[in-house]
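Down below is the structure, laid out as structure tokens.
Of the protein chains in this complex, one is absent; all others appear in place.
Showing chain A:
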Amino acid sequence: MSTATPVTTPPLKADKIGAAGIAKKRLSSPWASIAAIVIAVLWTLPTFGLLVSSFRPERAIKTTGWWTFFSDPTTTFENYSKVFGEEGGVNLAAFFVNSLIICIPSVLIPMSIAALSAYAFAWIKFPGRNILFLVIFALQIVPLQVTLIPLLKIFVSIDITGTFWTLWLSHATFALPLAIYLLHNFMREIPSGLIEAARVDGAGHVSIFFKVMLPLLTPALAAFGIFQFLWVWNDLLVALVFAGGGDEVAPITLQLANLSGTRGTAWHLLSAGAFVSIIVPVTVFLLLQRYFVRGLLAGSVKG
């Protein structure tokens, strides 16, 4: 057979270890690695347990722990077909569609409105600019709870309750302070020479916005767009208040929460349902990690 090759570890470059590196190394490496592995396992195990369960038959889930799966591996896709189909009474497919229908305008509308406003704040001088910007910035901290009931009454009075409009309008509004702030900061960093050159060439604010600003703005728009998409996709509170009445417009989180409330022990449905609901955010996270983190950091105070 092959001879064992000696494990060669590259010599650590002393000047590139970093403070944490030294702290870790001196904390005696094996313990550090063990601690890191323990945390990582603890963090992964809850999700893993439910994921395994979602592929086990209903009877097995209800009578034995998911860890017995490894000594008695029986798998099935029945849980998934049950939560998706209409006969199980869960019908997640329809709620999945609702979530998408809610999300798309709830991202695009505030994004475009905020891009215009941010442009005005960043590149046009007008009276009251600073104070108005400060007010919008401060609005970020308003908790949604404070706005929900009066907003609901407005929706009742213009007769759009129980439609997607309530969710589109409220999500768009709630997103604006963060979006304007984020895009404004980004636009300020674009060299003013670019704008001035365009102005000298006779371009107005409309064409500067589209031809100079928008192409440069892509990373900021992506960061905000992803953050907002996940925020809306994962939202429960706004959906409960404005779409709680009927199944027609309720998003997937709402159905999952209802399922957990009314059929709290139906783990074959809950496990599969939970994974159907997280497949979208997890995919977005894995594919667009960089933008995702950036948007998340910027929007951490929202809500």
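Keep this in mind: a contact is a pair of C-beta atoms (placed from the backbone, for glycine too) under 8 Å apart; a residue touches a chain by one contact, two chains touch by 3 or more; residues count from 1.
Just so it is clear, contacts and distances are computed from a predicted model.
The chain that is not shown, which UniProt protein name from "Oligopeptide transport system ATP-binding protein", "Iron uptake protein A1", "SpoVR family protein" or "Sugar ABC transporter permease" does it carry?
"Sugar ABC transporter permease"
With respect to the chain omitted from the figure, which of A:Ala198, A:Leu216 or A:Val284 is a touching residue?
Of the candidates A:Ala198, A:Leu216 or A:Val284, A:Val284 is in touch with the missing chain.
Residue by residue, what part of chain A touches the chain that was omitted?
14-27, 32-33, 35-36, 39-40, 43-47, 49-50, 53, 61-67, 94, 97-98, 101, 104-105, 108-109, 112-114, 116-117, 119-121, 124-127, 129, 132, 136, 139, 141-151, 154, 159-160, 162-165, 168-170, 172-174, 176-177, 180, 204-207, 230, 233-237, 240-241, 244, 246, 248-249, 253, 256-257, 260-261, 264, 267, 270-271, 273-274, 277-278, 281-282, 284-286, 289, 292-293, 296-297, 300-301, 303
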